[in-house]
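In this view, the complex is presented without one of its protein chains, the others remaining in place.
Read from first to last, the chains carry the letters A, B and C; within each, the first residue is number 1.
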Amino acid sequence: MKGSNNAHDIGLMGSFKFLLQKDGVFSEFFSVNNADANLILLPDGVSIDAALMATDMMSTGFYSVELADVQLGDTVVVFGIGPVGLMAVAGAKLRGAGRIIAIGTRPNCVALAQEYGATDIVSYKEGDIVGQILALESGKADSVIIAGGDSSSMNQALQVVKNNGHIANVNFYDAKDSFNIPLYQWGLGMSDITIRGGFCPGGAYRMQKMLNLIKYGRIDPSKLLNISFEGFDKIEDAFKLMDEKPKDLIKPVVHITW
Amino acid sequence: MKGSNNAHDIGLMGSFKFLLQKDGVFSEFFSVNNADANLILLPDGVSIDAALMATDMMSTGFYSVELADVQLGDTVVVFGIGPVGLMAVAGAKLRGAGRIIAIGTRPNCVALAQEYGATDIVSYKEGDIVGQILALESGKADSVIIAGGDSSSMNQALQVVKNNGHIANVNFYDAKDSFNIPLYQWGLGMSDITIRGGFCPGGAYRMQKMLNLIKYGRIDPSKLLNISFEGFDKIEDAFKLMDEKPKDLIKPVVHITW
Amino acid sequence: MKGSNNAHDIGLMGSFKFLLQKDGVFSEFFSVNNADANLILLPDGVSIDAALMATDMMSTGFYSVELADVQLGDTVVVFGIGPVGLMAVAGAKLRGAGRIIAIGTRPNCVALAQEYGATDIVSYKEGDIVGQILALESGKADSVIIAGGDSSSMNQALQVVKNNGHIANVNFYDAKDSFNIPLYQWGLGMSDITIRGGFCPGGAYRMQKMLNLIKYGRIDPSKLLNISFEGFDKIEDAFKLMDEKPKDLIKPVVHITW
Partner (left out) sequence: MKGSNNAHDIGLMGSFKFLLQKDGVFSEFFSVNNADANLILLPDGVSIDAALMATDMMSTGFYSVELADVQLGDTVVVFGIGPVGLMAVAGAKLRGAGRIIAIGTRPNCVALAQEYGATDIVSYKEGDIVGQILALESGKADSVIIAGGDSSSMNQALQVVKNNGHIANVNFYDAKDSFNIPLYQWGLGMSDITIRGGFCPGGAYRMQKMLNLIKYGRIDPSKLLNISFEGFDKIEDAFKLMDEKPKDLIKPVVHITW
């Protein structure tokens, strides 16, 4: 199936609904459907923390880079440097991008973006994002990855991407949101810019690839986990933290020993 | 260069501006830049009329099918059955589509769409287009080609295309137009639907391929030329006709003998 | 997985071994593993004979065209016009090839090749195949499909394909056979010719696409079945015929009514 993502095999984001709406996923044992296709042994040399980040943050961030068709030496803009955006930065570097321009402001995320491969940081606090990107000497970008922001990010992306370029979206929008795109931004429909929004791919084959990248030292996604809890009874605290989104949070983890 | 269309090498639609804004293209002789890359001998067995249609209507319509990544057995919806839409229908058949659903109403265009390969015709005069397409038993389409309509066509296209499907646009929009896309139609940004709008590719290599299709009897694009003028002094009449767009016009041709 | 063919998921041609080495496949009922992924309802308007040909001859022949990456207007050479080669010819036409040069000699196969879209027939009885192909005015081919012949077909293919062209093999070789390829034929390793040999893809998704092509009148593969038997007890006769390969045989069918 052409460029297909089997996450939608049982309907839009079917794989996601299955995972999160299935009861008991926090218990000691639970069933996994089609285990041959969905489970994989944790290899030596990969920590639990890194493996945890591989399944969603890393797979999603890296998928955005695949959707954006990043090629050797490309200039890539990444909107948003939350956990997925940070993995998009790391993935762009891993696919051979040259210049990587990351959009964000929170200091610990900025530092991590630079560690993962960002060459330039642009902040909305410094003024118009589009103007700042275009002022950088490399001109328009080969690819733009939207991993944060709101429904106006698409407009901004269209203004900074080259003709023949790619825009990849992995940002999740509210069903009540909408894009409003002036068509001169999309080159009157003639610009040969490709737009694709996609959903985190999973499965054993994919996870084997992600874990290999960790095992062979190409990436350490566990750096995203900057707040740590210990014990089953801390799950609720961790969820609360994710809901409150304090400025210094990247991603929390709860370690449970059975 | 990834999926690149060199029509934009000197800026958005640079090749188009060069062609149409260059003085003297109706004279007996005129210069063609980079002749090695842009001129090709008319092969035996290809009429002037067919060759004329190859350069733009056929190349554009077929490009829409390439942008839509039509695969063997796919269901394809084509919005609009003017000259480009008709060539999109013909191109979809030539790339191996199974069901081809064409949207249009004008009787001579409907007849030609069916001759070029449309299996189903949907008319806005019969009610909501989206509802009619979804009522066909094949479910959603693998690809949608927008070769007509207005800025609401994108919304309709998103409602009839599968997850992982493609939407290709070759419709030219006014700079004052805009898309307004409710994001649930784009699967909240997660649907893995690819959207690309592109511009007619040209050049000798491309034209050789187009002319081969005519020469070997795979397609006859000269059927688009349903109104004919004779003589240099009829150019103005032909332009007026294109401006007035009478219901029975598909494409006019002016034959000039020097 | 990049360009992957899941026929090899349980080892080289695993899907094939499973099918043919499983007991009882001629009985009235038999089990099919992973039925959701492997079974599909026969649609109205598709004959049993056509559906039978879809599962292997058509899927394999069409796959060769996909491996050869046939593009609109391409010149394609097909070595061999047995059932798979004939479906390669039909598939090349369905993917938009311009000139299709088929290599073969048996009169009923030649006639069917022309009906399926071959524009030129080359026979080894008329002399050297390579010389004959190169003498045609189109120069070298964009793609060559090997669907017959012996281990020297690869040498011949390399001599008639363009730099940047594709050679697709769906011919099954004996394990004792070997290629002997003078490297000047492969452009000293520098020619950017792609070579891929592959195995018939199956599964419900693939078969749905094949059956759509039949249902919507794009292809009738049942023309391959030129010898017909009636009744369960004729299975052995049919196998004997396939073993003897009489000159006028394309493919036999045994109709069984339970």
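Convention: contacts are C-beta pairs under 8 Å (C-beta built on N, C-alpha and C of every residue); 3 or more make two chains touch, one makes a residue touch a chain.
If you're wondering where the values come from, they're calculated on a predicted model, not measured in any experiment.
Visitor: Kindly name the visible chains that come into contact with the excluded chain.
Guide: A, C
Visitor: Which of these, C:D23, C:D44 or C:D177, touches the one chain of the complex that we don't see?
Guide: C:D177
Visitor: Among A:G91, A:G104 or A:G187, which residue is in contact with the omitted chain in the full complex?
Guide: Only one listed residue reaches the unshown chain, and that is A:G91.
Visitor: Would you mind spotting which of C:T75, C:N169 or C:S222 touches the chain that isn't drawn?
Guide: The missing chain is touched by C:N169.
Visitor: May I ask you to list the residues on chain A that touch the chain which is not drawn?
Guide: Listed in rising order, the touching residues are 62, 66, 71-75, 91, 93-100, 119, 138, 208-213, 215-218.
Visitor: What does the interface between chain C and the hidden chain look like in terms of residue numbers?
Guide: These residues touch the chain not displayed: 1-5, 7-8, 11-13, 69, 71, 142, 146, 151, 163-164, 166, 169-175, 177-184, 186-199.
The rule is simple: only the chains that are shown with their structure count from here on.
Visitor: Building nodes from the protein chains and edges from chain pairs that touch, which of line, ring, star, complete or other describes the result?
Guide: line
Visitor: By C-alpha centroid distance to the whole-protein centroid, which chain wins?
Guide: Central by C-alpha mean position: chain B.
Visitor: Please tell me the distance, in whole Å, between the geometric centres of chain A and chain B computed from their C-alpha atoms.
Guide: 36
Visitor: Could you give the separation in Å between the centres of chain A and chain C, each centre being the mean of its C-alpha atoms?
Guide: Distance between chain centres: 42 Å.
Visitor: Counting only residues that touch at least two other chains, what does the list for chain C look like?
Guide: none
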